[in-house]
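A single protein chain has been omitted; all remaining protein chains appear in their positions.
Up next, subunit A:
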């Protein structure tokens, strides 16, 4: 019973990821794509968590954290890129 629920959750997550991928591919503007990517990241966090429950293991908790960090950093980087044209600004003094 519990496993079936988890499976349904996973399928729902997959559908949402596919929808986000559609937005990444289609997305008329750059911010659309970036937000879709961020959403994929969050969905992946959820999917990995569900899979960990399914596999009955603690081993993937770091993966969850990492995906969270990475998607955050990636989104920030993209945002800067779209805003200012560079990701890392140089110090203009030297």
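One rule holds for everything that comes next: a contact is a pair of C-beta atoms (placed from the backbone, for glycine too) under 8 Å apart; a residue touches a chain by one contact, two chains touch by 3 or more; residues count from 1.
Going forward, contacts and distances are computed from a predicted model.
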Hidden subunit of the complex - UniProt protein name among "Cytochrome ubiquinol oxidase subunit I", "NADPH-dependent glutamate synthase", "Energy-coupling factor transporter ATP-binding protein EcfA2" or "Na(+)/H(+) antiporter subunit A": "Na(+)/H(+) antiporter subunit A"
Residue, one of A:21, A:35, A:53 or A:79, that touches the chain absent here: A:21
Interface with the unshown chain - residue positions in subunit A: 7, 10, 14, 21, 24-25, 33, 37, 40, 44, 47-48, 51, 55, 57, 59-60, 62-63, 66-67, 70, 73-74, 77, 81, 87, 90
